[in-house]
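My questions will all concern the structure given below.
Only a single protein chain was left out; the remaining protein chains are all shown in position.
Note that the chains are named A, B, C and D in the order they appear, and that numbering of residues resets to 1 at the start of each chain.
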């Protein structure tokens, strides 16, 4: 299967295409790849994520980092978007996260309640919306019901929909866990089947095989796994998540393999800002070196007849 | 991170700014700080809270205390607002509490049901609305759904939204309890991420460390804790709650530390009115002495060209 | 705290005031007190309540009793109001009960579903509506949602709202039970906090102290208890319920203590009509003797200037 | 007939009272009188009104004048309110004008189309709304239909409604003209009959008698005329308009007579800002000297019982 080579292949309406074009060709490297800065950890994990670099607890610091670092977008919950984005409006695309939760209760029946609408995103000048879908959760009935409304509103308003596709719920641990190749591959496909325009997944771990279905219980390389995940996402653009901070070499290796596999881009938060400002910029530069090697085709325009 | 220094930084629309300006600069010390009188205990705890000073069971007594004591606002549920505020309308700002509950059932699945609307607040001449969010409750789906509507209506009507951010639910006790530094810090951040204009929290207890995440399992002073909580709230104005009545020296110490940390003000109920009237006024005066030391900057006005 | 002395103090709009004025000054003793006849037991308990006096199962018999006995109002569910009130319309005020339930299921998650609207009450010529609120029930989310709509519609249509405030739900039995001073006091206050114009409570039992909060775990006389309940209701007019039939001396003692405490009136059903017709009228006369001793002040009208 | 002496006499709901209290007792002289600055001439007459003092064409200049001059309010159309009031929000009350028109077409069928809502006023933090009613216009059907909606929304949102009551239309010229005692008196009464909370009228000219009804075709002094107009407005607060700029002595005489008659205040635009800034402030001071002589009674608060 070919990787998408221009936005006209994706069945998008004009608004979704205009906004994705803006994100992919008017920001960052302007080459059809994307580097996003997610900043929803204050809700999802609490302020403890900022202890490593207290400056990162300030949304204005992060927004400025997104502008200065040449990101293709910054993902915020609505409260921070309302209070901080006006100061950066138009300087970096906003991805408004529409649902979220704290990590105080357990994840057995994980559900990320909706707390904002696509119309809020439009009002705030966002270029995309984000939705966390807990693939495999027992609370799928509520999750799908929420998602259906979000997807429908996103379509009506021409807003690209990025799904944070996370395997969760009481059953997943017995089937290889939430980061297994099986789980990530299934999550990417689920987002595609349900109508995401882009999907954010963790990098798959093919070595996590305890309890996975037979097809995944074999020796796969990391590259084979991420190749498969990109194929599973098909015309849903794939974004690979950085997750918790780890060593740089490993992160860069994941980034390289993801882009090689055909991913559209990377969405790295803690690995970027859980370090001092200069180091953040240096790390961003290394990610962009990788993205620069994988330009995604710009659509040729249909030429009107000159006369 | 800087503490907010003028209302123009907060991303507020004109109505929210006009009403906050009124609260912060036209009442109380008129210096940008706030002292609020919460009076929702009749519903939240029942009349037992008035046994220490039976006069305090009369809403008219409390409303007059709010006027005479120079408070920046009084927080009431809708029933008392309907029956009593007309007699004081415009003399002290009204904060209409939009949800509430009795304490008869347990708090395992805590949810504070909505019983009034922002439009009610507008009709009653209120200058802000209050919403109790139970951070960490298993009932977050209902809580977020309610909150989303309140926040949206508050924005549309230009009404400042003050969130009573209280850690609650079956999981919190195993993670340091509802007053731990961890829980209070998380609650302040959650209110900010979800879109509160101001947040009311209890003073954090860094010594409550049993079961808290590793980042919080260290020696923090009370000052370090409240400093962090103010930063977590970022552009959401922080109000520190008095809670149950305790000895005055301890309360004044909390008040002093909170203002030093950058809080906007205090919201003290039982510590104020669970005593005789003259003593209430004396205690209020001591709180105001503290507030007077921490004026919050008044926004410079853009000067029009005179010619 | 003063007891209300005129309707102008209560923050009522013109419609609510006109209808309350009619109830309090144009029916019954016309002295500002009220004696109401509740007749919702056929739904709440079933026809078993009529076995003591089968004639009382006939709504026409009861309506005529309300007229003949000089009641200030009769409370009916919508079905009986539709079928019987036209025959007495205007002869005695109608209180339309807007919710109700059978007593077949347990009261652990008590909720009284709404089955009629304030607009129905207007159409039927009612002068007030009644709503049963189960204070302390785990079903408070639904209860508050229903109540909010009823209260809002009542305000818009100028219809007085009488709340049947009943402590209920799985937690209340462990805290002194539904008739304890604690529970009744909390119920009266809750109705007031949520916006009732009048509240119907059972007479409080201060001797029921098992499990009540510390403040209530002391020696209170019956008079002290009912005094406190009237204060808790503040500007919400207090009506004391008769409850199940008991001996007349005890009932009259409760009535006397309630009026002495500042209640506006009594709402007695089974004690009135679970006896032969002549006895009913005799008992009513004794209640009215008590009410006659406690006239409630008529508002002085603002005098226009004659010139 | 008495002139109103406190806001509790006016039949206002809590929101209207809170906002009027704010306007009358927390701004300007804080004595129950009002001096308003109308600034809708840019739409009503066009920029030609600013030729006398070009600085006055800048809404920021005018808003600052309103703050510096200690006005009780500034009246703006929505466009200027949106773009300028945020910079002064809360520093001077905003009266949002809800309708308006250009003076390009003739006034024969005068109608001032609605271009904003009371909800807009709430959102912008306004303390009152203004509506121009063309008393006597052939287009009354549209005018009344618009007004009915505005009045209803103003009541529901607790927003004071100020009516610009202007006699207009093809018939008025034959009946003494738009400034005759007859026309102004009729306009004041019409606003009162239709539900205005305050009414803005031009000063009546009893000498304009050509074609007026017999009752007005007699010798009335200016004082007699304005006395009658205040009585016609009854509990609708009367504001006297300055109109086109004229000589100061005449204006001050009108102001003095209006306040003596019982008017609540003055609403002077061109006479204030069609002159150099220092002269504007000097003229404002002379108007305030007059207002200071006529304090309007502050409502006595009902005293709660301290014990």
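Here is the rule we go by: contacts are C-beta pairs under 8 Å (C-beta built on N, C-alpha and C of every residue); 3 or more make two chains touch, one makes a residue touch a chain.
Everything numeric here is computed off the predicted structure, so don't read it as measured data.
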Handout entry: Chains on display which the left-out chain touches in the complete complex
Key = A, B, D
Completion exercise
By the document's definition of touch, the residue of A:64, A:209 or A:235 touching the omitted chain is A:64
Completion exercise
Cross-chain touch to the chain not pictured, restricted to D:36, D:71 or D:86, is D:86
Problem - Options A:18, A:52, A:252 or A:281, residue touching the unrepresented chain - result: A:18
Fill in the blank from the handout: chain A positions in touch with the non-displayed chain are 13-22, 25-26, 54-55, 58, 60-61, 63-64, 81-82, 85-91, 94, 119, 122-125, 156-158, 277, 301-307
Handout entry: Interface residues of chain D (partner: the chain not displayed)
Key = 40, 42-43, 46-48, 51, 54-55, 57-61, 77-80, 82-87, 100-102, 104-106, 111, 113-117, 120, 142
Fill in the blank from the handout: Hidden partner sits against chain B at residues 1-2, 9, 11, 13-14, 302, 304-305
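Simple rule for what comes next: only the chains that are shown with their structure count from here on.
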Practice task
Could you tell me the distance, in whole angstrom, between the mean C-alpha positions of chain B and chain C?
Solution key: 35
Handout entry: Per-residue overlap in chain C, given as positions that touch at least 2 other chains
Key = 1, 11
Practice task
Sort the chain contact graph into one of these: line, ring, star, complete or other.
Solution key: other
